[in-house]
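Note that this is a trimmed complex: some chains were dropped, and none of the rest were shifted.
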């Protein structure tokens, strides 16, 4: 693997999944692989799980880590090409990326959607600038439209907890007071196809995901019907794609409650966190015995470590 | 030792003090103890000494360190239980702590008093949430009401500099323009009982510490009288406990000056830093030959290292 930005970068998904499972049993087996190599982590946005789990994964591999919080540590960055830089931005992202590529062996970058310009967001401009200018392997720590390390960890978790060969997995939208990116939902839809399962998405009308992600996906607009016999319920809010970045509904009936979970086949509750309790999901569900939010978060280390290991072995 | 939040967590104080003294002579002796283990440092507030000395202590033990500055790096956190999270806070502290516990082997946390709600502060809510939800050993880097790593370093320092078996130690309040927590004073009062000494606290009326700390402590409201023949003068401002969080006095006569120090038995001056010069203490005292502020700060490495070592040896 050269870069890790989407499922399509993974040549052999079953092999990578198997490695993640092996790493979980023995995380320090390849502790010398990263010797004398540096992972740079560049954050344009807040991060808790990704920040910590990727550092932990790197340490397990013996990689040195350098963290850069762009807004706090560095210069305001211009992202447009060809512009006359006479306003408040002191550095062009093209130059900054080129330089960061000189000091690191692998670079991870997080840059969220701004949710104002659909075309800009869906071009994954900042992520792809890193791929273009860094000169070294790039790992997405969540782009404007994808969060592949999260989806990979989610699949590791489903594999760990599934009780049958062909489980039913439901992705349900839930309400939220603020407009959120579609990245986690897009990525989950993209990755779940790599598992043998029945997959259904449910959301209010107007919340259809972008065609490149929702094509060939079974949509069921009735949440209760979708949840019937589900083995895994993945809950996530996102803002509208068609009415780009808008909050079309805050309908609290879509919140996932114990009553909703009763409809499932003793289904597991999943969420990537952070989560608004008692808006997206009630305390009783997230704190209940069927909640997988902590196992999902734990697997973030192993999804990151499997990816970093594959990049180290392939490129160096 | 499982957690380190107060003196009561220390089973064998003389033993721990002895280890700190040994570590100071040979800081790298147990450099392999922390191999493949990670210390997470979570800061809800500013930190200089604690931040740097705890990292140094961890490095001496071979521990990897991950630092999280909650406000700058991560999400706004809800601390109340059972609340509907539809305002500006994106993550519940319970979830964040559970996740951090997955990526670390030991976690250190700093969360100051807000000084508005006495009951909330004195319940050490954030610290105890870490103890409850992290699932791993927790080290206080200063809670709302205690600063145990500071007090331990202070006791190491007194042991190092005492010229007799039963020295006189005075804790004196001093003026300050802002309302400060009682944590350092509370902890010092709690810990000094572990040393064989004569102990006196002096402050203006209204600055009595909380009963759980000041019970059985000798209070002398006349600062000059308290300072007589003191071997160690520990100076610190704190805001009122009874008129909770208020600044009742800014009486500059309580500032520690060379004249005040003349009353002592060539006493040493101590302060935990940061300190307001020429408000809390005059330049001539803090820069003088009897000032122990730098030795105190130096011992922060060894108090932290002794605690981390004890936790590593007991729990892993």
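Note that the chains are named A and B in the order they appear, and that numbering of residues resets to 1 at the start of each chain.
Convention: a contact is a pair of C-beta atoms (placed from the backbone, for glycine too) under 8 Å apart; a residue touches a chain by one contact, two chains touch by 3 or more.
The shown structure was predicted, so the numbers you read here are calculated from the model rather than taken from an experiment.
Enquirer: In total, how many chains does the complex have, if 2 are shown?
Expert: Result for the total copy count in the complex: 3.
The criterion applied here is as follows: only the chains that are shown with their structure count from here on.
Enquirer: Taking only the C-alpha atoms, how many degrees of rotation bring subunit A onto subunit B, rounded to the nearest 5?
Expert: So the angle, rounded to a multiple of 5, is 120 degrees.
Enquirer: Can you name the residues of subunit B that touch subunit A in the complex?
Expert: 36, 38, 40, 64, 66, 68, 72-75, 78, 82-87, 90-92, 95-96, 98-100, 102-104
Enquirer: Any idea which subunit A residues touch subunit B in the complex?
Expert: 27-28, 31, 43, 46-49, 51-53, 55-56, 59-60, 69, 72, 177, 273-279, 283, 286, 293-294, 297-298, 301
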